[in-house]
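The structure under discussion appears below in the form of structure tokens.
As you look at this complex, bear in mind that one protein chain is not there, while each of the others sits in place.
Now for chain A:
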Amino acid sequence: MPAQVSIRPERFGALLYHFGTRRLSFLKSPELLKVVQVLADFPTARAACTDAGVSAAELPAYRAALATLAASEMIRERKPS
């Protein structure tokens, strides 16, 4: 998650705000918030989902949600260090 993105947990999930693009996004469930919070700790998004307790059947929905976040620059691929 870029430093310019601020995350605010809410009852329904979370609000995300990108200070660079000045866009607001929503995480529509607490589970998705958990995934986003641990993304950086895992080598792949799938591993982060598994850690957050996402079942195999739910993976496509999470893949789509993460792709949407990536498209709006709320999350991005980590730079090789």
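Basically, contacts are C-beta pairs under 8 Å (C-beta built on N, C-alpha and C of every residue); 3 or more make two chains touch, one makes a residue touch a chain; residues count from 1.
As a convention for this text, contacts and distances are computed from a predicted model.
Asks: Considering the UniProt annotation of the chain absent from this complex, which name among "Peptide/nickel transport system permease protein", "Mycofactocin maturase MftC", "Cytochrome b" or "Formate dehydrogenase delta subunit" applies?
Replies: "Mycofactocin maturase MftC"
Asks: Which listed residue (A:M1, A:L32 or A:L69) would be found touching the missing chain in the intact complex?
Replies: A:L32
Asks: Touching residues of chain A against the unshown chain: what are they?
Replies: With respect to the unshown chain, the touching residues of chain A are 4, 6, 8, 10-12, 15, 17, 19-20, 22, 24, 26, 28-29, 31-32, 58, 61-62, 65.
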